[in-house]
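Let me begin by handing over the structure; questions about it come next.
Complex shown without one protein chain; remaining protein chains in place.
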Amino acid sequence: MEKAEIIRLLRQFKNGEAGEEEIAERLMSPGVESLGYASIDTDRLARTGIPEVIYSSGKSPEQVAEIAERMHKRGIPVLATRADPGVYRAVAEKIPDAEYHEQARAIVYQSRKLEMSGGYIAVVSAGTSDIPVAEEAVVTAEFLGNRVERVYDVGVAGIHRLLNKMELIKGAGVIIVVAGMEGALASVVGGLVDKPVIGVPCSTGYGANFGGVSALLAMLNSCATGVSVVNIDNGFGAACQASLINHNLKHE
Amino acid sequence: MEKAEIIRLLRQFKNGEAGEEEIAERLMSPGVESLGYASIDTDRLARTGIPEVIYSSGKSPEQVAEIAERMHKRGIPVLATRADPGVYRAVAEKIPDAEYHEQARAIVYQSRKLEMSGGYIAVVSAGTSDIPVAEEAVVTAEFLGNRVERVYDVGVAGIHRLLNKMELIKGAGVIIVVAGMEGALASVVGGLVDKPVIGVPCSTGYGANFGGVSALLAMLNSCATGVSVVNIDNGFGAACQASLINHNLKHE
Amino acid sequence: MEKAEIIRLLRQFKNGEAGEEEIAERLMSPGVESLGYASIDTDRLARTGIPEVIYSSGKSPEQVAEIAERMHKRGIPVLATRADPGVYRAVAEKIPDAEYHEQARAIVYQSRKLEMSGGYIAVVSAGTSDIPVAEEAVVTAEFLGNRVERVYDVGVAGIHRLLNKMELIKGAGVIIVVAGMEGALASVVGGLVDKPVIGVPCSTGYGANFGGVSALLAMLNSCATGVSVVNIDNGFGAACQASLINHNLKHE
Amino acid sequence: MEKAEIIRLLRQFKNGEAGEEEIAERLMSPGVESLGYASIDTDRLARTGIPEVIYSSGKSPEQVAEIAERMHKRGIPVLATRADPGVYRAVAEKIPDAEYHEQARAIVYQSRKLEMSGGYIAVVSAGTSDIPVAEEAVVTAEFLGNRVERVYDVGVAGIHRLLNKMELIKGAGVIIVVAGMEGALASVVGGLVDKPVIGVPCSTGYGANFGGVSALLAMLNSCATGVSVVNIDNGFGAACQASLINHNLKHE
Amino acid sequence: MEKAEIIRLLRQFKNGEAGEEEIAERLMSPGVESLGYASIDTDRLARTGIPEVIYSSGKSPEQVAEIAERMHKRGIPVLATRADPGVYRAVAEKIPDAEYHEQARAIVYQSRKLEMSGGYIAVVSAGTSDIPVAEEAVVTAEFLGNRVERVYDVGVAGIHRLLNKMELIKGAGVIIVVAGMEGALASVVGGLVDKPVIGVPCSTGYGANFGGVSALLAMLNSCATGVSVVNIDNGFGAACQASLINHNLKHE
Amino acid sequence: MEKAEIIRLLRQFKNGEAGEEEIAERLMSPGVESLGYASIDTDRLARTGIPEVIYSSGKSPEQVAEIAERMHKRGIPVLATRADPGVYRAVAEKIPDAEYHEQARAIVYQSRKLEMSGGYIAVVSAGTSDIPVAEEAVVTAEFLGNRVERVYDVGVAGIHRLLNKMELIKGAGVIIVVAGMEGALASVVGGLVDKPVIGVPCSTGYGANFGGVSALLAMLNSCATGVSVVNIDNGFGAACQASLINHNLKHE
Amino acid sequence: MEKAEIIRLLRQFKNGEAGEEEIAERLMSPGVESLGYASIDTDRLARTGIPEVIYSSGKSPEQVAEIAERMHKRGIPVLATRADPGVYRAVAEKIPDAEYHEQARAIVYQSRKLEMSGGYIAVVSAGTSDIPVAEEAVVTAEFLGNRVERVYDVGVAGIHRLLNKMELIKGAGVIIVVAGMEGALASVVGGLVDKPVIGVPCSTGYGANFGGVSALLAMLNSCATGVSVVNIDNGFGAACQASLINHNLKHE
Partner (left out) sequence: MEKAEIIRLLRQFKNGEAGEEEIAERLMSPGVESLGYASIDTDRLARTGIPEVIYSSGKSPEQVAEIAERMHKRGIPVLATRADPGVYRAVAEKIPDAEYHEQARAIVYQSRKLEMSGGYIAVVSAGTSDIPVAEEAVVTAEFLGNRVERVYDVGVAGIHRLLNKMELIKGAGVIIVVAGMEGALASVVGGLVDKPVIGVPCSTGYGANFGGVSALLAMLNSCATGVSVVNIDNGFGAACQASLINHNLKHE
């Protein structure tokens, strides 16, 4: 536990924001805040460069709201993903200033912004139906202190749309490519740039798409070098890795 | 049974090439020549535009050779696919002029050529490892009376290689795209031409390629219109459909 | 950009239908109309023979309506697939003359018809439950300027129903076969005609049907030559390829 | 244990064919003959209508030969399936009169024939490559006391070949249909007869055939009524069920 | 077309039940009654021993009702499977005497009963949750003129429940075994009887059950001889095959 | 049937709780209580150490309630799993003292507690979303007479949370590990303890999680020894096996 | 590191069995012995109750032999699984007294036996082809200090073979059930005993067996309580868990 954190705890105790019991327990088991049903990993930001984030699916709105409040109290920036409007309402009761990003289905609250990286991350999407996943990547990347450029609806069926945007894409430090159906966009972009490409297969499509498996396999088998892949629809995960890379790049 | 066929049978009888019994049976059950283990579909060319073709896998070299000989005797042009050199040797004993296409693993013998189509079919392949499948398509298409143009090793990892060849591809009446790994080439070509594209997914690759499933799914989910698909590694089947189309096109 | 298109833009500017800004941008990035969340591929018809089509799934009714309106304004014929009645209502507010094909779940609006092909496409379906997919193929093919003949509910469990209709089927330039369950109809038709057959596997069925996989695999493994396949339930895609073929055939 | 069996055991004891120990154990645990690594189910024929049969795969030639000899000694008719020539040689050393069916890969020895059924079973196969599986069905059915009629290479790509043979097929008490690739033959036959059809999917094919899965799914999803299915390549299993049915039919 | 049918048509014409046009068409294309969206296979009962049956899924209640009415008018016994109460209401408006079997989700109407077989079919189910599928088999088998004995909830977790009922099971001419989860019941029954066993895998279960795949694979791989399998949850199909067998058995 | 059970039956008869018919039948077919749609396995507790338990899914609330009542009347402790609130309401009408565990979706009623084991079972879960499955394990284990310690939300993304709790985990007689996503927790725990670990893969997650398959495969392939696995989301099954083990351990 | 281990190291140093360098490194990084390509986990026995075991597959015979020798030198009992005869020869050069279990494909060497448990483990197998997997379980269990009883070839196709052996099975502390094909044996045994059952699915079979998947799914979906499962063909893993349980049982 860092000194700053200990001092913060002591002040909370003095101000009556937290009782003797609670403060004692936190000092005893550093790095964890226990709620019974949840054990918040309070030093994840320091350890991994990404703070603990709330995956809302499978949790009740009340659970999300309580975890968010606890994190907020400890000064941890709050990001809740896969949050529907009902979850947002529950959180907003506890943290009125929390913002809701509807397309991304994400709730964000940051009392202090995370350190800003230089350069930018390009988020490239194949079709309009992929935008919710792309937006999850955008919101996450901005939350983690990155500038983002969106390049949307540039799938390979009309490849001139992509070629028109190559300058913007090549200028990025890392490129996130979001595509459903046959996921060919990741390979085409990967063959045109000298930056790491992180592919996000989308569940967009039907039939032999199998909920995103077609795009996932395509990206895993990319003939272009420099492409790695995250889980289907995992815009959040792509942004986390992109941010870890982008924050450590030399930006002239 | 056409009159020409009946006359041919009568002449074989007169010349002693076939006995009374054999000729009688053929006149009785028209459209089939029976070998016990095989029933040759003798009027398939007239009915479907493609003659009966021998799929060698799972048959003994002797069986392939005997079927080939019977077809040859009836004037049916002979194509045997998936034939390894041992099969070829067995066939060559019966039909010394039969040719062997090693990369395509195909045996061809045509006493008279099938009617030639106008125009040409383009066979486009993504990588060098896809060539055996592409060659199966080429040999089959030529056997069926089509001119073919090969455009090989133009995968999307270096898309300028493809763009250099677009004039040749656009000039074709039908385009066969052969690709393994992520199979993106079919979508990219499909987005650039106004001709039907037949995708042949290849088993080229490893790991999450699953023996060609990645390319198969990619092509089935193509975001480009005008792409249809045949079985994995089925260069033969793609050429059959391409030939049916090409023979009926208006070629100015 | 063709001259006719430039003139159309200039007139829109003069008439006040579009502002200086908008017209300037279109002249700058030809072939794309940008809506932020969508980049309309405005010269797809010229390039690929099929105009850009709106896949409604995963888009809000408002997005579909706006894209449709923009296309309509530029003179692009409008087809929106996978559109439920709510999407139609949104489109109809912007384009009151748009038609809704309920079984096909498709919205169509064409100020001027696409050039009509000679000959016709046969759409053959195995069972009554496959009709929505068959109708998507019919509506698409007609939209693209083809005459269509329907042959419905002729599955192989009562093969005389099919044999009764063979004359109509054989007369087509291209044949689309729509079948769920075991998808055997594509092979049986393929073995009886000398025209290209495009199989559309349907998700009709249950259990080991796996959402259409049984029919998909059956069609990919067809023992009949001349059969290619599109994605499960993809009546639209089959019609696109059939139209590309049909428009280029010699029709005596 | 039936009296006849007890008497047989006593005679073996008296003749010195088996020792005191062995005979005692057999009288104690009736219905089982134990070899340590195998427990022969000696009354399976009486109980299920099918005697215990040796599945040779995964057993050493010596194990198969020893089990065969023990069965032979107890008067149980011997059938060993999936037996390659090396297994046959080991068995022939112990039972010189055992026959080997090469295509079926089956070893048969019957000192007394099983009771013969009236009527016959039709074994119908789609292609030449399916014959080994069809022959396993034929050999098994004959071993179990049934007359068999073979109808080979009548796949749906040339459906007239099948229609020519319908009288023979319709006359059977039960019909076994063996087919690989898309397995459509089971549905087509099932739609033309009023007898039970047992489908045997074959692993014949390649690519999206997935070792017989395409034919398996097709047969499970058959639109024709009266079709049931056994495991891929399981000619033996189909013949067992066909025999159980055929032996109990009224044959006028 | 049989004479009786022709006479029936002539009488309908005379009585004004059907117009000139309709009767003429039926005489022209015998064996089919066309509704545009459906082609009723009117001689399926004579040809296959099972009449055409309506699979309600994917059809509107009105379509089912109209098809049922047409069949009824032609004297074909009516069975509609997978019918929910809404479908039943639509049918009952046209055929007020139609019965609804709620658990089986089946509608039945027979003006004259099909010929009754001797003997009986046993329908054995593993658990209470499998009963809807078992009841579909029962209703279908009775509709087809068979006596049925139910043996329910005798899964292998308490094998004494099954052993208590073996006499009833062994007495049947054919046995249908309905089981979800691991589907072991088919093998255990198959090992105890000398009658054909038709396994119906159920989708009962969760997780690695994969919608019935676990039971399907278990039954296909049964170590007991004499077991064949139909599609997951296909009680209807099992009863059809059981009926074909049962109607032809010798019943002393 | 044990004497105590016979006496209980006689008393029920005398008291008028059950009629002559019912008692006679129970004495005749011991070990089964038949409800037509269900055959209750009344001596399962004595035979397997676990009483018959009601799996509510696929049964109507009324069926669950009736089975529960019958078991209750015979003195069998009642556990109904996968029960939603509607099922509970139906049961509570018959057994007002039945308890409902909402997170576990389980109904419990025990007039007399099962014999208590020494020691305890640890139930360890990876994330908050896995808690419903973990609670099913907890409720089941307690029902079966075990003390349980919960260790929740200690997934490997913050491994210090787990290491903090190792003393509690190591002290258990058996350990149940509940984890979704990549299921790594089972391997990590398995590598740190000398007690049997039973893994419960959860369907928590999305995309390439495939409803829990990712965790299932991970646990089956665990590099740590001493890990076995039950079905996805099967907290109940894990607790049953843990209880069988725990009840027989030496607890010093 | 325990004192006994330190003393052993010091003696090795003094005796010249190991040099200064080597002993120093071992004292520095306790619990690991590094070979560059391998890091032997030297305190796994103390930590997990099972010593580090060598999985030979994917290692060269020389690597296995060197790891075995190092473990032997440190007094760790040696078990190498999946070892073919060539691996054994390499090991025997370094440890001449090592034994080879051919059916189990396992190498064993123990200078001092592990502590012996009371009671015994029953290893039950369905068929003769499953014996290699069963023997891997037997050898492993004996190596870990357990008495084992074998019950082989008692599959459910002849269930009397199993019922004859129930006393022996019920007497065990833990039961390992090894079965391929449909894997029903695990459920049947699980329904008859009050001891934990560990299922080992085998890859025995063909076709829709999919290399053991059929048995794996069957066991995971067992309707009997008290069954858990390990990986396909993983006799070793089953024995490890069985041993952990058996060593801690009360054995009266």
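Each chain gets a letter, A, B, C, D, E, F and G, in the order it is written, and its residues are counted from 1.
The criterion applied here is as follows: contacts are C-beta pairs under 8 Å (C-beta built on N, C-alpha and C of every residue); 3 or more make two chains touch, one makes a residue touch a chain.
Everything quoted here is computed from the prediction, not taken from an experiment.
Participant: From the touch rule at the top of the page, work out which displayed chains the omitted chain touches.
Facilitator: By the stated touch criterion, the chain not on view contacts A, B, F, G.
Participant: Would you indicate which residue among F:43, F:66, F:182 or F:233 is in contact with the undisplayed chain?
Facilitator: F:182
Participant: Name, in rising order, the residues on chain F that touch the hidden chain in the full complex.
Facilitator: 126-127, 155-159, 181-184, 187-188, 190-192, 205, 207-210, 213-215, 217-225
Participant: Touching the hidden chain in the full complex, which residues of chain B are there? Just list them.
Facilitator: Interface with the chain not displayed, on the chain B side: 127-129, 131, 152-154, 157-158, 160-161, 164, 204, 206-209.
Participant: Footprint of the hidden chain on chain G, which residues?
Facilitator: 29, 31-32, 36-39, 41, 44, 47, 52, 55, 57-59, 63, 201, 203, 211-213, 216, 231-234
As a working rule, only the chains that are shown with their structure count from here on.
Participant: Applying the touch definition from the top, give me the chains sitting in contact with each of chain B and chain F.
Facilitator: Touching chain B as well as chain F, we find A.
Participant: Determine the shortest chain-contact distance, in steps, between chain A and chain F.
Facilitator: Contact-graph shortest path, chain A to chain F, evaluates to 1.
Participant: Test of understanding: which option in C-E, E-G or A-F shares over half of the contact pairs of C-D, residue numbers taken as the match?
Facilitator: The same interface as C-D is formed by E-G.
Participant: Greatest Cα-centroid separation from chain F: which chain?
Facilitator: Centre of mass proxy via C-alpha means gives B as farthest from chain F.
Participant: What is the distance in Å between the mean C-alpha positions of chain C and chain G?
Facilitator: 60
Participant: Can you give the whole-Å distance between the Cα centres of chain D and chain G?
Facilitator: Computed value for the inter-centroid distance: 37 Å.
Participant: Can you check how far apart chain A and chain G are, centre to centre, with Cα atoms defining each centre and the answer in Å?
Facilitator: About 44 Å, centre to centre.
Participant: Counting only residues that touch at least two other chains, what does the list for chain A look like?
Facilitator: 127, 157-158, 207-209, 213
Participant: If every chain is a node and each touching pair gets an edge, what shape is that graph: line, ring, star, complete or other?
Facilitator: Topology of touching chains reads as other, fitting no named class.
Participant: Could you please write down every pair of chains that are in touch?
Facilitator: Touching chain pairs, listed by label, come out as A-B, A-C, A-F, B-C, B-D, C-D, C-E, D-E, D-G, E-F, E-G, F-G.
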